[in-house]
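Complex shown without one protein chain; remaining protein chains in place.
For chain A:
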Amino acid sequence: MKKDLKSIRLIRFLLIAISSVVFLIGIYQHRSAFMKGWNETPAIDGPHSGFHAAIFKNVISKEGDSLQISGQGSYRFKLEKEYLVTGDVFSKEQGSSQVFLYKVCAFVLMTTILILTVLILLNLFRFLGDSSRGEIFTLVNIDRIKAIGLYCVSMSLLLLVVDLINFLIQLEFFRFTEYQVNYAFDLDYTLFAVGMVTMVIMYVFKKGHQLKEEQELTV
């Protein structure tokens, strides 16, 4: 039992350490986005925004224009206007109100996901804290496990909605072109499965609590 409690303490320490490192790396990698604001991330801004700006705003603006693109090494290719657009010049402002609405939805959802992530870590941290003291099969811990499971399932579904919103934003970007944007269903199945398994574990803990209570009330 003492060895188990030591292992739990080690897991708790690793959880704090890994979470802190991941958080710090996240801040370091996205520091420019943190400074500029929430709507400057490439994922929300449409794919290859620089590329679009180059094609639709500046380079190919009149008939007969073409675009030379240089890739890595000596890789080059030429794009003609007729291959790319119907003639309307793309502008971000054209669909701004709708895109803004999508962005607000995406922001709200991403904030909710962030809060859920914090809640999951907090619950896990408290659960490990109680477990390291030997209080494992308690009603509080059962509630914590249930919450973790629900949050994981909710997060996977919310990520799906975020994906859908990203698709709608991209649809807006490509509205004035001949391009067709296809929606690819992409559920974070691992997160969903983890949530479901956690819910099952919750029932195991419930049974454990029941057995513990029974054992304690046996004279």
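In the analysis below, contacts are C-beta pairs under 8 Å (C-beta built on N, C-alpha and C of every residue); 3 or more make two chains touch, one makes a residue touch a chain; residues count from 1.
To be clear about the criterion, contacts and distances are computed from a predicted model.
Name of the non-displayed chain as stated in its UniProt record, restricted to "Molybdate transport system ATP-binding protein", "Putative transcriptional regulator", "ABC transporter permease subunit" or "Ring-1,2-phenylacetyl-CoA epoxidase subunit PaaA": "Putative transcriptional regulator". Although one chain is not shown, part of chain A still touches it, namely residues 213-214, 217-219.
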